[in-house]
Structures are given as structure tokens and as C-alpha cells.
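Note that this complex is displayed minus one protein chain, with the remaining chains in position.
Chain nomenclature is as follows: A and B, assigned in order of appearance, with residue numbering initiated at 1 for each chain independently.
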Amino acid sequence: MLLRRGLLTAGLLALTSMLLLAPSAALEPGSIGGQMTDEAGAPIAGVEFLITGPNELEAETQSDAAGNWAFKIESAGQYFVTINSESLPSGVGLTEPDKVTRSIVVFKLETAPPPVRFLTGPGPERTSNLDRAMQLTLDGLILGVTIGLAAVGLSLIFGTTGLTNFAHGELLTLGGMVTYFFNKLGLHLIPAALLALVFAVVVGGFLQDRYLWKPLRRRGTGLIAMLVVSIGLGLFIRYLFLYVFGGSKQQYLQYSGQAGWQIGPLSLTPKATIGILIGIGLIGLTIAWLLKSQMGKASRAVADNPSLAAASGIDVERVIMMVWILGAFLAGYGGIMMGLNQGVQFIMGSDVLLLIFAAVTLGGLGTAYGAIIGSLIVGLFIQLSTLFIPTELKYVGALVVLIVILLVRPQGIMGRRERVG
Amino acid sequence: MQEHKLTPKKEAAVAALASIAAIPGVKKPDPIVIADNVVRKFGGLTAVDVEHLEIQRGAITALIGPNGAGKTTFFNLLTGFDKPNSGNWTFNGIPLAGVAPHKVARLGMVRTFQLTKALFRLSVMDNMRLGAKNQIGEGILRALLPFTWKKEELQNTQRATELLSRFKLETKADDFAAALSGGQRKLLEMARALMVNPELVMLDEPMAGVNPALTQSLLGHIKDLREQGMTVLFVEHDMDMVRDISDWVIVMAQGKIVAEGPPESVMSDPAVIDAYLGAHHDQPLDQEEE
Partner (left out) sequence: MDWTFIFQQAISAGIGVNAIIFALAAIGLNMHFGYTGLLNFGQAGFLAVGAYTVAVLVVNFDVSIWLAFLAGIGSAVVLALLLGIPTLRLRADYLAIVTIATAEIIRQVARSVSLREYFGGSDGITGKFGKDFFDLNPFPNGLSLAFLRYTPNDLWVVVVGWALVVIFVFLTFLIMRSPWGRVIKAIREDEEAVRSLGKNVYFYKMQSLILGGVVGAFAGFVYAISRQSVQPDNYSTALTFFAYAVLILGGAARVLGPVAGSIIFWFLLVFVEQVLRQAVANDLIPNWLMTPNQVGQVRFMLVGLGLMLLMIYRPQGIFGDKKELALDARA
């Protein structure tokens, strides 16, 4: 059994080396080794290897000026060679950066084993930082617009009602999930998305405000109590989605495996492009609405001073209702866009909730423009930070920056300075 | 009216201020507060711009002016609740610019608020006890050892009971502060401020929202403070309220001191009438709010 697997490995290795037809220095019997060359075949010196094997063998060696490296072995058996990819010169990377370890089985000391090959070339590490930065900027903009769609609503709701809505992420999920639901029923994605938007507006906006928050405001429920209510609501809805749709990530039936466009160093899918353009358009319309329309102006008046707004004849409740509907619409669209780019899942909204908060806080609580600027900064920062920190910690970086900004500029970058402390 | 009865302290305060010219920023014989060039801007708007101001010790000084004149903002600045863009001021000769509000209070300059800040879910008695300064049991470790602070607590309770009975709140001692009427909350807040043993009591619109019956009693309490040797500075936008009880009146308009002097002369000052009429044309001078 073991022998067969060994043979197979050896055979595969032999096959690989044959296929590559790369010239390599003949190995002496009783040693394992190989030759390191770059894409063009030029030798690479100083590459480090770690060899482990029978009898707790653990040794290091490195390639010489001709790119050759070899290690004398004392016994037959299975050996593992691990390349230290950090020791490769800059601009050279492994074609398979994940596979740094190879296994070699030596049956007899007398026969020379096939050379151990690590292919170098335009691996991911070859991409220049500038190219990566450009791609990440693009990704950051997409993320920023997605966050921004939710952040505007959160910020407007906070501004007009004082509610810190911990269930706002669920509005994103609502958009994405309901789209998926109609899509799965057989509707094409586009009508499904439109239906989902109607659903988001009616259920997530109108009904939510009419039958939950408005009565609570009537009762004079405190802001902190409402905040806790929103936490409960968020928890409930999140697990309701899990209950109904299951826990795994789902893709829409159309456009899921779309091929990307390659523009210079940038790659971008058409769906993401259209998605982000519509998103930018919606944000633009929202700003225009806030600036120009009667209702938009009223909403800003309510945010500035609700009692004064009420006294001057503005129907505060109607304004708040509009803000909820708008907020649910924008967040619902954000969720659809997220689903399009990365699939839908019950926690998709709550996963980005903190980023939305970060964006809103960064921009200054309660200001819609601040929320948009804050979102773009958060999105860009998250993506670009991966140039310097591990990808898995990118959200951590954003949250740390949020805290630092609060430390130096508590009113947010766009917020008016108000009396604090 | 009993308000016109002269008490020894009233006489002293009036006498001390009698020889002073009634011009803005005039020097006082015995100032407790001296402020210089205190400026506070909100955005482009200058809310407070006081060049020079002195508050006479042992007197009741009223700070009046139309709505939006910057009275409360000036109050907030003096007591450290807001920070000015520039300016200096002293209390008993101690510079106070940049001093935190709680430290200002500890120095003996204690304020109340326009919107009463009764601590709703504390009993009236606890509201009072809270005012006592430097309590042993307010340290986190000694709080756990009741025998270290029990005696002091009894003394504070006694003092609080006396004050409460003076303000006719003794029957409410065990109620939540939230159960008091609006006027009673004003009284409680004033009594609580006295627990700090202040030298200067700063009252922000003490009469606002108080029914007329209680107003007389409030005015009486304010005069009492002077009799006990305290200095009083209070904000009011209704000129009639201040006539009887104040020894000196300072008028603010658009952030500046536009006039000051004894009540009678200030009331007839054209600059003052201008300031008021300029702010609300629709409101006759002697019309009461509400």
C-alpha cells in the first residue's frame, strides 16, 4: 500500500519533471536536491530549503550560484522539502504560493531520486504593489458604495429620531435575501431585485416604522431602550433568515459566474460595474433630494431641531416615515449589490454593521454627506490596508482607525463641532 | 410689599454699589468674579463677547437680556461647562479659564440649570446628600467600609433635612425626585446647590416655569442666600422679576454687556429698551412670559 503510494508520487514527480523538460544538474545518488531558476531560466542563488525526514532529520540548505542545491541523505525513506519563499529575490514568486512543501520518497540510496522542483514565475507576488493598489482602490470604492448605501439611511434615521439602529444590517440582508427568494422561485434576477426593493420599502421601511418605532416614539420610549429593542429585532430577524433560508452562502441564478473585464491591471465584472453605477446614482439622487425637495429640507430641519421643526409646521412623523422608507430602499439595494458580488447569507448584513457604524461615526453622527464620505474612506481603507496587513485583519484595521479618529476628532471628520464632555 | 423691606445685608450691598457709575464693565469695590475678554463663537456667530465684567461680593446680581443674548452661554463659560475661544476670568482671585466644571464647583462657585436637573430616580434626600463636598464614602475603597463614612453621612443627612425644611420639602425627603412638581424641582435644585457650601450661587432662570405662588417663595429664598453671606448671580430674561430682589443688574444683548447699574436706572436706560425691543418688537417690556 505504502509502496504503491510511493511509486505513484515518484511517478508523478517524474512525469512533472518530464513535462517541464527543464534541464537540471544531475543529482548524485544518495542525495536529494534540485535547481532553482526564474521564469527565464536564470539560476537563483541563496534560496533556503528545510529538509525533514526519517530519524527526526531536520536540516537546512540553500541553492548555490548555479541555482543548484542538494542534501546528502543517510537512509531511504520519505523526505519533505519546504522552500522558504521569503528567501526568493524580490520580483520572483512561486507559481503556487500555497504549496511550499514537497514530499520525496527515496527507495534506495543508490539510485538518484528525481530532482525536486519549485516553479517560479508570475505568481501573485509578482503583481507590483502599484497594480495591486489600483485594484484594491477599485475594490475599496465598491465596498465603500455598498457601505454608503446603508450608512446614509442609518445616519438619516439617527439624525431624525435619535435611534442608533443595530438592526440596520438586517435591511441589507432583507434586500439580498428576498431577491434570492424570488430569483429561486423562477423569476429572473432583475425583476426579482425590483420586487425585493418594493418589499424592502414596504416591510423594512413603512411597516417597520409604522408598527414598531412610531408607537415606541409615541410612548416616549428612551433612546437607549430603543437601541436595545433594535438589538433584539436584529437578532430575531437574523435568525429568522437563517431559519427560513439556511446557513450557507447562496448565489443568484443569473450573472453568478460572470467573466471579468480586464482593463490594464484592473479586473472588474460587468455586474459589479453596473451595480456600483446604480448605487452611485442612488446616492446622488438622495443628496439631491435632501438638498432640493421640500421633504428633504424638512428632514434636515427635523434632524437639526425636531421641536423647532414641529413648531414651524413640519409634519415630523411624515418626515421620519420618508426617511425610513428611503433608508430601507437604499440599504435594500446595497444588499442586492452585495449579493450580486459575493453571494447572500443570513449574516451578510450584520457582518458589515460595524463598518456601517464606523463610516457613520467617521463622517460625524447624523450627517448624510458625512456618512457617504465616511463610507468611502472605510471602504478604501479596508481594501488598501491589505497591502500592509494580513487580509484577515483588514476589518480590525478599520475599527482601530475608527477608535483613533474618535480620540482626536470626536465629532467625526465632517461633523460640526458640538459641545462634548 | 415685603420685598422692599431693607435688611442689613441688603443695605450693605446697596451702599457698596451706590457710588459706582452705571456704565458697562465698571469696577466694583469688592469683586468676587472678574472676567476679561471672554469670547465664545459658534460657527460664524459670536454668542458671547464680554470685554470686562465684575460681580460684587455679597450682592444679588441679575444678568438679564432678551432670548439669545448669550446669558446662559456666558454662565456655562464661567462655570467650565463650555469652553470659550478666548478670555480669562477669576473667582476669588483664582484664574478659572480651562478649569473643569467640577473643580469650579468645589472652589465654591455652584450653578443650577435652566431646565431643572433633578436626579429623577434618586430620592429627594439622596439628591441633597449628593451635594455634600469631599465625602469619605465617595472613594471606591472606603465605600465598601460603611463604618468609615456612616458618621459623616448622618451629619450630611442632618444638614440636608434642615435645608429641606427651609425649602418646605421635608415631607418629600423619601420620594423619588421625579415625583416632585416643576416648582419643587427648582427648589430642590437650589437646596442641593447649597449642600456644596457655595460662596457664589449661580441660578439659571430660577423662576422659569414656576407658578406665581411659588415664585414669591423662590424670590424669598434667593434673598435669604444673601442674608447668609452668599453672593448670588442669576439669569433672567424677564425684567420685572429682577426689579425687587436684585442689588445690581447687568444687561446682555447679542453677546455683549450693553448696560449695568442699579435696577431702577437700568430699567430706564435707552440701550436696554433698545436691546429688548430690538429682539422682540412684538413684546411689550413689562409683559410676563407665559
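The rule is simple: a residue touches a chain if its C-beta (ideal position, glycine included) is under 8 Å from a C-beta of that chain, and two chains touch if they have at least 3 such contacts.
Because the structure is a prediction, the values reported are computed rather than measured.
Enquirer: In the complete complex, the chain left out here touches which of the visible ones?
Expert: Result: the unshown chain touches A, B.
Enquirer: Looking at B:Asp36, B:Glu153, B:Glu199 or B:Asp224, which residue reaches the missing chain?
Expert: Looking across B:Asp36, B:Glu153, B:Glu199 or B:Asp224, the contact with the absent chain belongs to B:Glu153.
Enquirer: Using the touch definition from the top, which of A:Leu57, A:Ala112, A:Leu195 or A:Leu235 touches the missing chain?
Expert: Only one listed residue reaches the unshown chain, and that is A:Leu235.
Enquirer: Among A:Ala66, A:Leu207 or A:Ala225, which one touches the chain that has been omitted from the display?
Expert: Reading the full complex, the residue touching the unseen chain is A:Ala225.
Enquirer: Specify the residue from the set B:Ala13, B:Val33, B:Ile55 or B:Ala105 that touches the hidden chain.
Expert: B:Ala105
Enquirer: Thinking of the whole complex, not just what is shown, which of A:Thr164, A:Gln250, A:Thr286 or A:Gln345 touches the missing chain?
Expert: Looking across A:Thr164, A:Gln250, A:Thr286 or A:Gln345, the contact with the absent chain belongs to A:Thr164.
Enquirer: In the complete complex, the non-displayed chain touches which residues of chain B?
Expert: Here the touching residues of chain B are 79, 81, 100-103, 105-106, 110-113, 117-122, 126-127, 129-131, 133, 135-140, 143-144, 146, 149, 153, 176, 178, 189, 192-193, 195-196.
Enquirer: Residues on chain A that touch the omitted chain in the whole complex?
Expert: 164, 216, 219-222, 224-225, 227-229, 231-240, 242-243, 354, 357-358, 361, 365, 390, 392-393, 395-396, 399-400, 402-403, 406-407, 410, 420-421
By our rule, only the chains that are shown with their structure count from here on.
Enquirer: With chain centres taken as the means of their Cα atoms, state the distance from chain A to chain B in Å.
Expert: 57
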